[in-house]
Every structure is written in C-alpha cells, then in structure tokens.
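All protein chains but one are shown at their positions in the complex.
Take a look at chain A:
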C-alpha cells in the first residue's frame, strides 16, 4: 500500500481493507451505541432544562405582571381609603362644630333661665321678708302703743290704721 513506509510496523500488504472495514464498523457502532445510551438521554435532559428555563422565565414574567397589577390595585385602594378618611375627619369636624354651637346655646339659655328664676326667687323672698318685717313692726308698734297708752285698744280696730301709717312711712322713706 502507498502508506506502507509511513506505518509503525510496515507490512507488504497492498491495502489494509480489513482495517478500513474494522474502523468503519467500530466507529459507526460506537456512534449508534452512544446515541442510544449517552447522547440521546443527555440531549433530552438538556432540552428539558431549556424548556424548564423558558417556562420559568414566562412564569416569572407573568407573576411580575400580576404583582404589578395588585400593586396598582392596592395603591388605588389606599388612595381611596385616604380620601374617605379625610372626608370622615372633615364631617366629624363639622359635626363637632355644630354640636359645640348647640351646647353653648343650650347652656346659655339654661343659664339665663336659671338666673331669671333666681332673680324671681330673690324678689319673692324679699317680698316675703318685707311682709314679715311689716307684720312684726305692726305688732311691736301696737305693743308699744298699748303700753304707752296703757290702755287696751282693740287690735282689730286699729290694725287698719297702723298698716296705713306704716305704708305711708315706707312711701316717704
């Protein structure tokens, strides 16, 4: 063969047809066996991983959008709640103002009413006291007069007269 002088351990053969055949058979057999037992499963796993990663990325994207949506929703809810709270505070303030006015007005009327009744009371008492004093004065005057005159005068007869005198004295005073 034309490669003869190149081979480690040269032979006189024209062509190593047997070697060629063996090389082919062994290599092709190895390739088929590896495809069945090694490369096939390995490629399957790598493909599976590729799919898994793709689907994971998709899922992540989806959940990101989902959470974005939720966030938006929460934000608008919060805004709404805030406005509502504002409104409530406002209303309460207004309400408070109204009831304050109310209470003040009520208190004022109550106070004036009480003052009036107190004044009335005082006047009455004074009236009563004056009447009592007057009575007393009449009785004392009569006693004094009777003692001065030393003479019994009819209480009934003179009462009218004395009362008039005292009234006149009060007026002059």
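By definition in this document, contacts are C-beta pairs under 8 Å (C-beta built on N, C-alpha and C of every residue); 3 or more make two chains touch, one makes a residue touch a chain; residues count from 1.
Convention: contacts and distances are computed from a predicted model.
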Listed names "YhbD family protein", "Sorbosone dehydrogenase family protein", "ATP synthase subunit a" or "aminomethyltransferase", with the criterion being the UniProt name of the chain not displayed: "ATP synthase subunit a"
Residue among A:34, A:54, A:88 or A:169 that touches the chain left out of view: A:34
Residues of chain A (touch criterion as defined above) contacting the omitted chain: 1, 3, 6-11, 13, 15-24, 26-27, 29-31, 33-35, 37-39, 41-46, 48-49, 52
